[in-house]
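The other protein chains are all here in position, but one chain of the complex has been omitted.
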Amino acid sequence: MQHAIEHNHSKHAADSHDHGHHDQESMKVLGFWIFLVTDCLLFGTLFATYIVLKGHVDGGPTGKELFEIPGFVAETFILLTSSFTSGLAVLAMNKGKVNQLIGWLIVTAVLGASFVGLEINEFVNMVHEGATISTSAFLTAFFTLVGTHGLHVSVGLIWMIGLMVQLKMRGITSVTRRKITVISLYWHFLDVVWIFLFTIVYLMGVM
Amino acid sequence: MYASIKSFASSFFVTGDPLIYGADVSIVLTSIAVLFVLFYFKKWGWLWREWLTTVDHKKIGIMYLFASLLMLFRGGVDALLMRTQLALPNVQFLQADHYNAVFTTHGTIMILFMAMPMMFGLFNMVVPLQIGARDVAYPFLNSVSFWLFFFGAMLFNLSFVIGGSPDAGWLSYPPLSEMSGSPGVGENFYIWGIQISGIGSLATGINFIVTILKMRAPGMKFMKMPMFTWSVFSSSIIIIFAFPILTVTLALLFIDRYMGGHLFTMDGGGFPMMYINLIWMWGHPEVYIVVLPAFGIFSEIVATFSRKRIFGYKSMVFALLSISILSFFTWVHHFFTMGSGADVNVAFAIATMAIGIPTGAKVFNWLFTMFRGRIRLEQPMMWTLAFIPCFVVGGATGVMLAVAPADYQYHNSYFLIAHFHQVLIGGVVFGYLAGIYYWWPKLFGFKLNERLGKYAFWLWNIGFYVCFMPQYALGFMGMTRRVYTYGWDMGWGPLNLVSTIGAFLMGIGFVFQVWQILYSVKYGERDTTGDPWNARTLEWSIPSPPPMYNFAVVPVVDERDSFWEDKERRDFAPAPPVPVSKLESIHMPKNSGVPIIFAACWFIAGFGFVFDWKWMAFSGLAGVGISLLVRSFTYDTDYYVPLEEVIETEKAAGRAV
């Protein structure tokens, strides 16, 4: 207690401030990881609900009747590719190439948007076939689970567009670098969740 | 036109009950009084700059504290209304639907809008100071959390006068809470009130985990952290694992109610039992979320007021962590009688009993901290000493409840009610009150009056036993919870009357505490040393109340209770002041108005969803999105407190030369 951190105030002031900034950014990334843990649990709970209720079709359509293989395979392909391109964006950021970074982010966002588009299309088709959220417990659980993922992707898109503007305005700084790191984590996470959706909801649904 | 306004108003406002008209009048009068004071003294700017936009953990902690005391008042009034109704057989004080609303809001408010914010208040007031940090890891997020809680609580409480209160129990079991059983807006208020504040709680959990992981003073290794910090860490871990389940569960219930889903309905293939599993997977850990910090508080107080090191530190830490893990494997004990099958019941019964083991070990460690110590009976210690027997008995009845076949006789009876009030009041409330008495001088610079505090203490304690011991007996007499009335035939009257008297004694105790606070603002003993209790941890090394940046010089720690050890080494002579040359300018976060606006937008969205006014709901959500973008585009978020200001503050406190 008597000892206190020996800071050579005048000489290293600038250094220590920068250091503080760096710490803050890495702390924010850590916090985001913990957020992802909570989001994982959120999806885990939704998956649990879906699995418990997937047999409860109440005389309505089953997954086998509803899911269209080309549709969800295309969605999977597009989302996986977007995860790859967001990885390329981070590589570009690490090389310090801001335009390349924005370019890959645009590709990622376009892929993400088409994923959301396909999903909306899928939902609309199902509703037209009479399979709505209030048809049966199975369909409520299905729309909730898949819809929550879709909502995550949509929020990510808006966020990504916001970050592109910030990159254009400020270039690559320690702050924007952290922000890109965080959104790419988020994007990969959604990809992993989709793989579970693909397997548990769609593949096992059509089998 | 007039007719349509009239019909809208009669369904929008709750009408027909004198109690509610009384509440309407008092809400309007209080609001007018507050507005008048703010305008008259031109305090708007001050309020906005100093409180509403603050990111200072101490001020946020104080706001949590006062909001939670307000909620304690509301929940307490609910309790007294219930006890009045049950005082004698066939009382006509409350109607069935009103009584059902009152017990629902009592439970929800006490757990989610009283215990949780009081706990977060203590987290905020203490943890950064205790680990030698200048703020939490994410001060902005901290403010967001507070305002989400605040607006969530407001939304929930609004249901008393607008639309109608929820009345399906504090956990809103479907199918009763579905549209088929509760077609009114009450359940929507329940869902959105909790949902909005729940997001805030989750964020607080993340915030304090990172704060404790990353912001500790140099040298403070994990096994050198104060016990309260450990308890906050354990509690936060439970929060991040439990609260997402709550968020999903409430969202699912809302999907059923709002979009005609069939997850938990009776028709359409719904499966109500799924909800009950999910809600208890959050609900059981939740009680450990609120009780672990109380354990931490007791550990600090026992050591301080026994002038002795905490006994069995490692064992205490191990107990905390094992409780936080075990808390996730006991949820089924809330519905042993729902036909889960013998295997499941046995497994969960034993897991539940197992939690008694680390909890019991903690009690022994507290006792042996006092053993061969020197016990001072100041207010914090009195509450701690009241806690021990109360919690031991409450824990024992908990073990009795865990015996699955016997639980078939206790379940849903007043025995259960008595048990959980004993652990929640005797454990959580006594713990938080002890913590408030303990840390009050640190935050406000004066002690709370002892004489009034003792009246409050005895009223609470006597009231508690008078209120709840008869309820154990009523359980054995077959009285089930949540009945709004009962007849003369079962002989429940006398014990209920006693119980009601006890409840009012506790109510008077609370009044004494309010008086105590008001009285002490003026006459309370001032703390000029920063260490009024001769305590052990870092928060007592700085002035009371602490400067905005907490620590002018970041402390370095090399042992447990190093503040105490230093005091001992220099024979309790005052600490020498720090030379000005060691001070420097301090990096601090800037205040922001975004959190309150962000949370207010959630409130608007929630209100819109409650009444299914889509224009309002979606404009609220749009506001939420815009607030987030505004924050994302804000880069000017922090600043340096100039060296001159630091020097001036420290000199004024006599801490620098």
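General remarks:
In order of appearance the chains are A and B, and numbering begins at 1 in each one.
Everything below uses one rule, namely that contacts are C-beta pairs under 8 Å (C-beta built on N, C-alpha and C of every residue); 3 or more make two chains touch, one makes a residue touch a chain.
Definition applied: contacts and distances are computed from a predicted model.
With the options "ATP synthase protein I", "ABC transporter ATP-binding protein", "Quinol oxidase subunit 2" or "Heme exporter protein C" in hand, the undepicted chain maps to the protein name "Quinol oxidase subunit 2" (source: UniProt).
Contact with the omitted chain, checked across B:D135, B:E286, B:D407 or B:E650, is made by B:D407.
Considering the full assembly, B:V363 is the residue among B:V161, B:I199, B:V317 or B:V363 that touches the omitted chain.
Among B:T485, B:T529 or B:T637, only B:T485 touches the chain that is left out of the view.
The residue from B:L213, B:V344, B:V511 or B:M548 that touches the chain not shown here is B:V344. Where chain B meets the missing chain, the touching residues are 96-97, 100, 168-169, 173-176, 181, 245, 266-267, 269-274, 277, 281, 306-315, 328-329, 332, 335, 337-346, 349-350, 353-354, 356-357, 360-361, 363-365, 367-377, 385, 388-389, 392-393, 396-397, 399-400, 402-409, 411-413, 451, 455, 458, 462, 466, 473, 475-478, 480-486, 490-495, 497-498, 501, 505.
We take it that only the chains that are shown with their structure count from here on.
On the side of chain A, the complex with chain B involves touching residues 1-5, 7, 9, 13, 17, 20, 23, 27-28, 30-31, 34-35, 37-39, 41-42, 45-46, 48-49, 52-53, 56-58, 133-138, 140-141, 144, 158-159, 162-163, 165-166, 170, 175, 179.
Remark: chain B residues 137-138, 141, 202, 206-207, 209-210, 213-214, 218, 240-241, 243-245, 247-249, 251-252, 255-256, 259-263, 265, 267-271, 274, 278, 538, 541, 553-557, 562-563, 566, 575, 578, 581-582, 584-585, 587, 625, 629, 632-633, 635, 640 touch chain A in the complex.
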